[in-house]
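Sharing a structure below in structure tokens format, with a few things to ask.
Here the complex is missing one protein chain, while the rest keep their positions.
Letters A, B and C mark the chains as written, and numbering starts fresh at 1 in each.
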Amino acid sequence: MSTLNKVIKYASPNSAGAECIDPDCSWVEHWVHRAGPRKEIYYEPEEVKAAIVTCGGLCPGLNDVIRQIVFTLETYGVKNIVGIPFGYRGFFEKGLKEMPLSRDVVENINLSGGSFLGVSRGGAQTSEIVDSIQARRIDMLFVIGGNGSHAGANAIHEECRKRKLKVSVVAVPKTIDNDILFMDKTFGFDTAVEEAQRAINSAYIEARSAYHGIGLVKLMGRSSGFIAMHASLSSGQIDICLIPEVSFTLDGEHGVLQHLEHLLNTKGFCVICVAEGAGQDLLQKSNATDASGNVILSDFGVHMQQKVKKHFKDIGVPADLKYIDPTYMVRACRANASDAILCTVLGQNAVHGAFAGFSGITSGVCNTHYVYLPIPEVITAPKHVNPNSRMWHRCLTSTGQPDFH
Amino acid sequence: MSTLNKVIKYASPNSAGAECIDPDCSWVEHWVHRAGPRKEIYYEPEEVKAAIVTCGGLCPGLNDVIRQIVFTLETYGVKNIVGIPFGYRGFFEKGLKEMPLSRDVVENINLSGGSFLGVSRGGAQTSEIVDSIQARRIDMLFVIGGNGSHAGANAIHEECRKRKLKVSVVAVPKTIDNDILFMDKTFGFDTAVEEAQRAINSAYIEARSAYHGIGLVKLMGRSSGFIAMHASLSSGQIDICLIPEVSFTLDGEHGVLQHLEHLLNTKGFCVICVAEGAGQDLLQKSNATDASGNVILSDFGVHMQQKVKKHFKDIGVPADLKYIDPTYMVRACRANASDAILCTVLGQNAVHGAFAGFSGITSGVCNTHYVYLPIPEVITAPKHVNPNSRMWHRCLTSTGQPDFH
Amino acid sequence: MSTLNKVIKYASPNSAGAECIDPDCSWVEHWVHRAGPRKEIYYEPEEVKAAIVTCGGLCPGLNDVIRQIVFTLETYGVKNIVGIPFGYRGFFEKGLKEMPLSRDVVENINLSGGSFLGVSRGGAQTSEIVDSIQARRIDMLFVIGGNGSHAGANAIHEECRKRKLKVSVVAVPKTIDNDILFMDKTFGFDTAVEEAQRAINSAYIEARSAYHGIGLVKLMGRSSGFIAMHASLSSGQIDICLIPEVSFTLDGEHGVLQHLEHLLNTKGFCVICVAEGAGQDLLQKSNATDASGNVILSDFGVHMQQKVKKHFKDIGVPADLKYIDPTYMVRACRANASDAILCTVLGQNAVHGAFAGFSGITSGVCNTHYVYLPIPEVITAPKHVNPNSRMWHRCLTSTGQPDFH
Partner (left out) sequence: MSTLNKVIKYASPNSAGAECIDPDCSWVEHWVHRAGPRKEIYYEPEEVKAAIVTCGGLCPGLNDVIRQIVFTLETYGVKNIVGIPFGYRGFFEKGLKEMPLSRDVVENINLSGGSFLGVSRGGAQTSEIVDSIQARRIDMLFVIGGNGSHAGANAIHEECRKRKLKVSVVAVPKTIDNDILFMDKTFGFDTAVEEAQRAINSAYIEARSAYHGIGLVKLMGRSSGFIAMHASLSSGQIDICLIPEVSFTLDGEHGVLQHLEHLLNTKGFCVICVAEGAGQDLLQKSNATDASGNVILSDFGVHMQQKVKKHFKDIGVPADLKYIDPTYMVRACRANASDAILCTVLGQNAVHGAFAGFSGITSGVCNTHYVYLPIPEVITAPKHVNPNSRMWHRCLTSTGQPDFH
């Protein structure tokens, strides 16, 4: 994260704003900055061309962020706003055209889920993208995406600096898993937890209505179990919650299967919630990666389903398992009210950050404060559920599950 | 279907009711009877023990039917009402106890999905069940279940007649697929179509937001495509709808895959809705059956998913397929308002039928009239979508799909 | 209803359609016609200018009908399709412009409630509107509206005939109350009943959670109680349902208030559902009319609220009444799946009817068949709930309410 080298100072449209950014500020000393409008801005709004791109998988709230970025840019007076279609791919794929954006165009896009601009994974070489940015004369690039896309955004930012282009690259973290370092919450997470209730309740109904019924719900969470933990806790209907951060055994005296048997014998049914990235040590490793460079995980949900079925068949006990994977139905939702507010603030701040002359930053909320953080800091590792935290203990209290070792 | 041989006549609680049933009526002449209360009833309500059992898979409205049967029995003055847990299994499985039912117990069960009594597939020998009915001194048995369970109910009815037991066996058809002969609509169908919208819209959002996105939704419908057809039509978002009644080819010049290519090239994305029983001729046959005796179908949804992925990989065209199977989330829903009314009427009529002395009948709606039909008639074959019907043509007009041959 | 006098015959795009309309057919003999495409059409699609107008209050499904009319017109090959904004007002109010319509414009309008074209009540003189139709060179006018707007549509049709204009005026009945003669169901009704559940359940929760709680829900139904009856029946939570067709007394030994007292004493709480037009004989008459010419009814819901509060205050019994009027929240919903299908068919048929050369007709479903009916026939009087019908008796059984006389 850095401010642009040569900045032109204009009067800010919001002169009641916070301190002016010192372009020479040392990010070592102040690596996190309070987000918001600044007294002085470093672009002449009428001359700015701003571009927005959304990358990776769907996440509730994408359209809210796009919408707010457009609204806020217009408030500054920017006339030339475009959307890059289908992620970074839109920079180079022939036949994909920039989409002109304005208040009229985006007015109601928040009423449906998905991304109005389209998303895609992966992309091209950084230099290719920056060539395109140069050719299109883009001054501000807003990247809404996950870890991989943030890395991409930072590479673009570095390349722009190298080429001495005055381009602000500002990101907004999109991870439904809520696994970005330093951030209290990322947009879409709250909606995902809410929407997951529907799947959990279905699993509960199916399990409870069946003889020795087992409901198994797989939720998102590649490396972090926040969705599974929160969804389990809020549902109050989960007996076993398995997340990537807490290892467990399936077999053996203290294994999950043994506990399942116990539940069928006592309670008569059981509902399980697993994060997709749980129990990776129990699966065969693969080294494949997807187009965004993420290691393709083996699907623990499906593995669990097979193990449970086989186990009860082997021991000759009836068990009626129903497996629910609501991933796409959760992802494709529109943002709930709480996420809509978060998206509004993050989107507005992204624009304030760009006008303040920042580049290589991302817009987030940290310890209840809205801030700008340097991209490299937040992508060093995913944020994890702390197995010693009160929240995880509350989850364990709620499920009543033992230590599976 | 028949009326009980020896009937005792009591004054009906609803003397404004329809004609009295002639116990000698010939079902050949009048094989369908208008449902409703009769002037005379054939049981002394205070002496009746009534039992309710729910069989097979879940279906929205099960609890509504149970609730109305209990309410109506109480209106007649019946005091002894029990639920048999977990389908026919509850008649013989040790440790499963009858559940006493009353207005207080069932008052709010309609507010959640599933079956308050529990369901299960398959069952025991008919004679074993009738032994249990005798031992429990059950006078009326209400069976809510699908084709297989109706066959079971009829066998129980026949066995009771053979043993000269005065037991009324009255069924209510439960098939979310809406595939019961002669019946305008079965309960749960409307809710299923409604709830399927959520999955279809998610598939649409995913497809539209992706580069060459393909959304594939598998809906219920083993041998009949009513859910897929209605859900496609009402969504207005489906490009291709495939049902069991209409054969199609995947490959070849006029195949589905070719049309898919065309849609990706022109529209950029595509949403497909398949009934689970579609395209069985394209799959390898299996002879396996489930506990209810239904042939286990190969899963066409998964097959389609694999074929599409392979096809686009083979021809080197990017395609981003998202597969959604919302089956359990649809089944586990509570009934919507329209189904709630249908369940109310069917449940009430089931009780009226039993008190009128009928046995071996099922309660349905036929050509807008509520009727009793003899069980054997309705289970000879499933009802099918007529490929020449206006409704299927409307569906084709809506999707714009060609003839896939 | 009549066919146009001088018709030009073109080949129908759907030659597999039904019989050709005989323009001389006697509507006395065949006053209802099966709806659908005809072999021959009476307009050259490429030359047609079609206009759509929505009148009166909101109703779920308006956008679905608009969308289908546009889709079907395009299927015929019509290029010139416009929306008249804000009801008949759009024909003469300065500053209101025709809205060009096409598949792209209306593709997703069904995803939200309301009317994409805008609605308004009342209008201008018929001659003024026909002047405007002439000036705009409109060949087909699709009117989606209630009783008053149907009368207007028929007057326009008559005026066009008088002026020998070849204009097809085809209506689609819009009445959330489901009170159109001969029609099984009008669009929006099903959604309204569904959405009313939310209000009823809130009233139930409020009543049950309060000491001597009374929940009072007012639903739509100016002269017909279909919504109140169906919503009460499907909720299973209503103790008293009052509709316009069934008179009742509030005071006296057999009055509603006495029954309320009884319910508070025995059950502890009570939930009431009233149609807005119920109990008009108990209110002071007004002769005022709204802009559509409907007599402005006194608000029985508010009257009831005041009477109940006063009564319990007078007799010194605590009672905690909560009044809920969900009208706008129900009206503004998008159509549910069942209504979406109904709207699709009605909209398609409206276009088929216009191309068949009909004018002065309305598109509906009658005894399960989709038909065209002459407008004057359906607007002679509103359809009413039959107090002797099985459905009303089922409602009474469900509420357990006595005869209030």
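In the analysis below, contacts are C-beta pairs under 8 Å (C-beta built on N, C-alpha and C of every residue); 3 or more make two chains touch, one makes a residue touch a chain.
In this text the structure is predicted, and so the values were computed from the model without any measurement.
Undergrad: Among C:181, C:282 or C:332, single out the residue that touches the unshown chain.
TA: C:332
Undergrad: In the whole complex, not just what's shown, which of A:54, A:344, A:363 or A:401 touches the removed chain?
TA: Missing-chain contact among the listed residues: A:344.
Undergrad: Hey, which of C:40, C:206, C:276 or C:339 is the one touching the hidden chain?
TA: C:206
Undergrad: Among A:154, A:280, A:336 or A:401, choose the residue that contacts the chain missing from this document, as touch is defined above.
TA: Reading the full complex, the residue touching the unseen chain is A:336.
Undergrad: Among A:32, A:180, A:193 or A:304, choose the residue that contacts the chain missing from this document, as touch is defined above.
TA: In the full complex, the listed residue that touches the missing chain is A:193.
Undergrad: On chain A, where is the contact patch with the chain that was removed from view?
TA: Looking at chain A, the ones touching the missing chain are residues 36, 64, 67, 75, 110, 190, 193-194, 196-197, 230-231, 233-236, 336-338, 340-341, 344-345, 348, 367-368, 370, 390, 394, 397-398.
Undergrad: Against the chain that's been left off, what residues of chain C make contact? List them.
TA: 58, 86-87, 89, 93, 112-115, 118-120, 198-199, 201-203, 205-206, 208-211, 320, 322, 324-326, 328-329, 331-333
In this text, only the chains that are shown with their structure count from here on.
Undergrad: When the centre of a chain is set as the mean of its C-alpha atoms, what distance in Å lies between chain B and chain C?
TA: The answer is 32 Å.
Undergrad: So the centre of each chain is just the mean of its C-alpha atoms; given that, what is the distance between chain A and chain C in Å?
TA: 44
Undergrad: Residues of chain A that contact two or more other chains, please.
TA: 112
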